[in-house]
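Just one protein chain is left out here, and the rest sit where they should.
Here is chain A:
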Amino acid sequence: MTASALTRPGERDRLSTKITELDWRLVALLCVVAFTGTAMLYSIAGGEWQPWAMDHLTRFGAMLVVMLGLAMLHPKWWFRAAYPLYAVLLLLVLMIEFTPLGYVAGGARNWLNLGFIRIQPAEFMKLGLVLALARWYHNQTAQEARWSWKLIIPVAMIGVPFLLVAKQPDLGSAMIIGLTGAAVMFVAGLSWKVIAAGGIAAVVTIPPFVMFGMHDYQRNRVLTFLSPESDPTGTGYNIIQSKIALGSGGVLGRGYGLGSQSQLEFLPERQTDFIFSTVAEEFGFVGSFGLLACYVAIILISLRIASTAHSHFARVSAAGMTAFFALFVLINGAMVMGLAPVVGVPMPLLSYGGSSMMTVMLGFALVLSTRVHRYAELPKGYGLI
């Protein structure tokens, strides 16, 4: 029994109805991408489940259950959790910076050791930020969202974590946080004039920032991106090898398990940031295009779900999650193809990595919850406490 605006009261709250209300196309597409990732991790480990493929599959399986479970959760719970979650995550990010629990890995102090678990709070911060922004916009009028002094609040909500993460320094995560926040403000109705002004301001301020505000390795990455061939063995190596992997795949690919660039480790970070290159190398243009098509389908379906929600909180948060996901895909894609500097942004669900997988799956839990509860109304001022 599918739910509609005319469904009898109470019908929609039944678990069986909710399950039928899940968007199974979306779940299936997520599975396709995650299984592709597992297959690639199996391939680059030389046909072994260890060290990556099994972990990846297990995490995905666990998160799939969590996602489906959370999708049953009424948006009001998401709404209520938004501010506390944001506050806790902000606290964790602060803990990295100001307590000895934070530790350095890969040049940036972006891990937090809580004893029982080690996490990258910056990953979850994006989720908390989207929820918090959506909750804030839920109570604003269109006019206020367009342009008013109140916008200081969302700007601050984005700016504080952005600066903290950028200071770690994890430029990739900071950029995602900033861009995700900007995307939420955009869909919430920020004035075009302000957007234009912000764009111009960005164009003016980024070059000086690159030259003077960045760490050397970050600046190198940007400069290398502009001209990778200038330093083929150093910082340009990643981009060159990735392009070779992509290009040598040709139309039909070199065959599963036969990509020399990834199998022989010419491709750096091949299990994380550059896993898309492995797909492209072994399955060619056909495979990589097919994978991109899956991602586009996931994004468009999610946006469609967001647009059907009745509560402003649900649609803004679902659209924000989708934008966050789309940013990952586009930035990582551009990076491996040599169209963007190498910033540590993984390809969602494809790359090996627990934090990223958890964040993305929690995001889709929200999207699916929005789908299931698309008729749910959340009154203004609801659950402020």
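Just so we're on the same page, a residue touches a chain if its C-beta (ideal position, glycine included) is under 8 Å from a C-beta of that chain, and two chains touch if they have at least 3 such contacts; residues count from 1.
We take it that contacts and distances are computed from a predicted model.
One subunit of the complex is not drawn; among "Penicillin-binding protein 2", "Phosphate transport system permease protein PstA", "Tripartite tricarboxylate transporter TctB family protein" or "Ion-translocating oxidoreductase complex subunit G", its UniProt record names it "Penicillin-binding protein 2". Touching the missing chain, out of A:20, A:58, A:99 or A:141, is residue A:141.
Residue A:316 is the one among A:316, A:342 or A:372 that touches the chain missing from this view.
For the options A:96, A:245, A:275 or A:361, the residue in contact with the chain missing from this view is A:245. With the whole complex as reference, residues 141-143, 145-146, 183, 186-189, 241, 243-251, 260-261, 264-267, 280, 284-285, 288-289, 292, 295-296, 299-300, 303, 306-307, 312, 315-316, 319, 322-323, 326, 329-330, 333-334, 337, 339, 377, 379-382 of chain A touch the missing chain.
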